[in-house]
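Report on one structure; see the data block that follows.
A single protein chain has been omitted from the complex, and every remaining protein chain is retained in its original position.
Residue numbering begins at 1 within each chain, and the chains themselves are lettered A, B and C in the order written.
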Amino acid sequence: MSPRGGGTEGLLPRSTSYGALVGLVADALMRRNVGWRWYAAFGVTLAMTLMLAGCVTWLFLRGLGIFGNNTAVVWGFPIANYVWWIGIGNAGTFISAALLLTRQPWRAAINRFAEVMTIFAVAIAGLFPILHLGRPEYAYWLAPYPNVMGLWPQWRSALVWDFAAIISYLIFSLLFWYLGLIPDMATLRDRARTRLGQVAYGVLAMGWRGSARHWQLHDAVYRALAVMALPLVVSVHSVAAMDFSASPMPGWQETIFPPYFVVGALFSGFGMVIVLTALVRLGLGLQAVITPRHFEVMGKIVLACSIGMGLSYATEWFYAWSLGSRAELVHLHKLFGGEYTPLYLTMLACNLLAPQILWIPQARRNILVVVCVAIVLNVGMWLERILIIWNTLSHGHLPSMWSVFWPSIFDWLVLAGSLGFFAMMFLCFARLLPAVAMHDLGKLLRERRKES
Amino acid sequence: MAQHFSPSADTILRAALAGAALMVVAFLAVLLIRPYTAYSTSQNRIVEQPVQFSHAHHVGGLGLDCRYCHDSVENSAFAGLPPTHTCMTCHSQLWTNAEMLAPVRRSLGEGKPIPWQRVNQVPDYVYFDHSVHVKNGVGCSTCHGPVHTMQQVWQDKPLTMQWCLDCHRDPAQFLRPEDKIFDMNWTPPADQEERGRKLIQHYLIETKNLTDCSRCHR
Amino acid sequence: MTALLLAEFRDPETLIAAARRAREAGWKGLDAHTPFAVPELVEALGLPPARIRPIMLGAGVAAAVLTFALCWYSAVISYPLNLGGRPLNSWPTFLVLCFEAGVLAAALAGFVAFFAFSGLPRLHHPLFAARDFDRASQDAFFLAVQDPKVDAGRLALLLDGLGPVSVREVAQ
Partner (left out) sequence: MTPLLGRRQAALGLLASALTLTSCGEPEEEILPYVNKPDGLTPGVSQRFATSLPMGGYARGVLATTYEGRPVKLEGNPRHPASQGATDLFTEAAILSLYDPDRSRSLRREGRVDTWERFEAALLPRLAAAEANGGEGLRLLTGHLTSPTLLRLIGALRERFPAMHWHVYEPVAETAARRGAELAFGTPLTVLPRLQRARVILTLDADPLGPGPEQIRHNRAFAAIRTARRDNPGGLARLYAVEPVFSNTGAKADHRLALAPAGLRDFAVALAVRLGADLPVPALPEPAARFLDAVAQDLQAARGAALVLAGPWAPPEMQALVHWINDRLEAPVDHLPPPSGQPEDLAALAGALRGGAMDTLVIIDANPAYDAPADLDFAGALRDTDAFTVHLGPWRGETGALCRWHLPQHHPLEDWADLRASDGTASIAQPLIRPLYATRSAAWLLGLMRGRLSLESYAAVRETWAAQWPAESFEATWRRVLHDGVVPDSAATPLPRPAARAPALPPAPEAGLTLLLRPDPTVWDGRHANNPWLQECPKPLTRQVWGNAALMAPAEAERHGLREGDVVQLHAGGRMLEAPVLPLPGMAPGVAMLSLGYGRRQAGAIGNDLGANAYALRRQDALWELPGLRLVPAGRREEILRLQEMHRLEGEAQELLPERAFTDLLEHPLEPEPEEPPASIFKPLEPDAPVAWGMVIDTTLCTGCNACVVACQAENNVPVVGPGDVAKGRDMHWLRIDTYWHGPEAQPRPGFQPVPCMHCEAAPCEPVCPVAASVHDAEGLNVQVYNRCIGTRFCQGNCPYKVRRFNFHGYADGQEYANQGEPIVAAHYNPDVTVRGRGVMEKCTYCVQRISAARRQAEKEDRPIAEGEVRTACQSACPAQAIQFGDLRKAEAAVSRLRHEPQHYALLGHLGTRPRTTYLAQVRNPNPALEEPEA
């Protein structure tokens, strides 16, 4: 197997040993006190999570009216948040799987928390479709099961596809992640000094002994999952796209949507990974194994995605213009001359202009720059999601029903809360589980030794 | 290196995993089965009434026709409950001071209705029309069971949507000739299926669209 | 009850070499313990192929077919409804669900199969008692031999030249 992509160059410290790498990752977890920063961050995110819980309770008590949705713009923040989070969720498993199959050496340091990001993001994304229901207590009617009404879900609805896609993707990602985690659990079991650690990690390790047979089976399943992960990821966000494109509404009814959403998903997903990479690197002191080169390659991918986005937008515009139906033209006209135009231009700036700086090699290698671009583009992507909803529903076929959406305070609180919830779960993960796959680092080191 | 776990730990862990899986399955099973149980449908539930009125006596014994009390069953969605007056047509002569009838007399005296307790109940969003069923060959006992044997009335059928659909999908198995609608002792003959098909012709029932949502829900 | 012998190495390459020799010596009960996957060992130890993927494929296809059957039955037979004039059997829309179900089933099957084949979970194992075995998950590479006609001496002799860090017998 010949490593491509510049080999292991710049991915590991000059001189290191298997043990040193393991220690590097594991010791962070074994450390007794984690310092006030972690607690501070945890406190803040916990507060935000409680706020989210509060909002959800209020939502259940008072009904959807607490949001800004109106008669024409029946969808609002919850759906945009859902699409945004699921998009982020798309990247993790994809990165891990795709890089594994393409044998990218730089996968080793980042795949683990990318996968975790996916799990948390998808879990949160899964909440929103339920929260946005008028009668969330009946959400389970989307599941096929024998019932006294003799009724079934309506299979033609993209929402049912969503329901299925989210669930299978969530479970799939959990399996994929846990499978990769088992050997590391064994490592931690064997390094733990406290009884609790030994038992807890021990149970999670399931008695892994790293025997050749274990590794053989592990490899077989893991790679097979990776192969399935790619189409799954594509399907998940294509389905999310069909929530819109399977409709006669101007600005939605477009065949470009599924691919365009998938590219957008990778785009925002990589953006989030970059941010998390920086945080993990700093927080756990992993500068040795998470290096500027990681950021450089991810920067390249972001740049590619950004161009892909630009292509999609252009296709949209051309489609509307060439199709020439009044509604489509009005929609196009409203994009650049409507109530939401400032937001739309901001979105274009965030998603298309900002990443262009990454053409410059120095910028790509500058972690700060890459991270800033990543943050900006995630803002842009959220704007894109909400604008897809607003621009179409605010300017439908009949001008008599045009209306502008004004978000309510709860719209914002729930969005913020979901971010806090995500951050909190990620903090806990970083505290308790190895943020970097140690056995993959080991393999990587062996690669390098073979190279030299 | 020391063993972290005793030999028994394996058994415990495996048992725990299996147990957890089992619990989940069991929980789901309960949720699935519960709606079908009489506990949820309140099938066979007997309701205490303010007056110990015995259908067994009045219908089974004296042979009163259903319509004597439920007089709007043929022309209204609501089968109708007898005004106190109807009870008194007989009971002003018979059992005039029976303790059992005290509430009836009080009702007449005070002009306050007798608060009967509903037995056969469908949700508010279900618009069931007695008259159209009775006029098209669905007999009383098909849905209400052997009322003529009931000392106290109970809900004889589950009254779930599935149960309604059983008939709306294939009325043939339940339809009766016009003169048997109010016959409490009617039982489907051996060749019901084929008689039923004839009755569908007879009553001009449009069977194809009986399962339209708008048939029962508005 | 034959003794279980462990030979520790510092790096995967020597371990592979040792494994080859042991196998050429025709010894039975060979195994290796490494902190990360060393694919060459499969061939070196002559492990049987892992027959997991056919199982996953089977499960996936079965689930997909069942899902399609469910959709078709519920939409065409159980409660046919006119939804915007779409045909009752709108099979293209059913396929999305079939795919999702298939992938999920395959993944679950693979996951379960992995544990079944690898004999895990197994929290208690004699090896865990072996000295330094905890490093098997970190930076040590072990060759394990369990063969009646082999003892520590012969093993050391065989591995002579490969410089095992240590050769020891594990208490059973």
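Assume a residue touches a chain if its C-beta (ideal position, glycine included) is under 8 Å from a C-beta of that chain, and two chains touch if they have at least 3 such contacts.
In this text the structure is predicted, and so the values were computed from the model without any measurement.
Engineer: If you put the missing chain back into the full complex, which of the shown chains would it touch?
Structural biologist: A, B, C
Engineer: For a quick check of understanding: of A:K300, A:H397 or A:R431, which residue touches the chain that isn't displayed?
Structural biologist: A:H397
Engineer: Of the listed residues A:F163, A:F257 or A:Y340, which contacts the missing chain in the full complex?
Structural biologist: Reading the full complex, the residue touching the unseen chain is A:F163.
Engineer: Using the touch rule from the top, list residues of subunit B that touch the missing partner.
Structural biologist: 31, 34-35, 39-42, 45, 72, 75-78, 80-85, 107-108, 111-118, 121, 123-125, 127, 129, 131-132, 135-136, 160, 203-206, 208-209, 212-215, 217-218
Engineer: Mind pulling the subunit A residues that touch the left-out chain?
Structural biologist: On the subunit A side, contact with the omitted chain comes from 57, 60-65, 68-75, 129, 132-142, 147-148, 151-154, 156-160, 163, 243, 246-249, 325-326, 330, 393, 396-406.
Engineer: What residues on subunit C make contact with the chain left out of this view?
Structural biologist: Residues in contact with the chain left out: 81-88, 90.
Basically, only the chains that are shown with their structure count from here on.
Engineer: Where are there more C-beta contacts: B-C or A-C?
Structural biologist: A-C
Engineer: In whole angstrom, what separates the CA-based centres of subunit A and subunit B?
Structural biologist: Chain centres of subunit A and subunit B, defined by C-alpha means, are spaced 52 Å apart.
Engineer: Please compute the C-alpha centroid of subunit B, do the same for subunit C, then give the distance between them in whole Å.
Structural biologist: 58
Engineer: For subunit A and subunit C, let me know how many angstrom lie between their CA-based centres, rounded off.
Structural biologist: Subunit A and subunit C have C-alpha centres separated by 29 Å.
Engineer: Of all the residues in subunit A, which ones touch at least 2 other chains?
Structural biologist: In subunit A, 150-151, 189-190, 202-203, 206-207 touch at least two other chains.
Engineer: So which stretches of subunit B touch two or more other chains?
Structural biologist: 1, 4-5, 10, 13
Engineer: Under the definition above, what is the set of subunit C residues touching subunit A in their complex?
Structural biologist: The touching residues are 11-12, 31-39, 41-42, 45, 47, 50, 52-53, 56, 60, 70-71, 74-75, 78-79, 81, 83, 86, 90, 93-94, 96-97, 99-101, 103-104, 106-108, 110-111, 113-115, 117-118, 120-125, 127-128, 134-139, 144.
Engineer: Enumerate the contact residues on subunit A facing subunit B in the complex.
Structural biologist: Subunit A reaches subunit B through residues 145-151, 189-190, 198-199, 202-203, 206-207.
Engineer: Which of the residues in subunit B end up touching subunit C in this complex?
Structural biologist: That would be residues 1-10, 13-14, 17, 211, 213 of subunit B.
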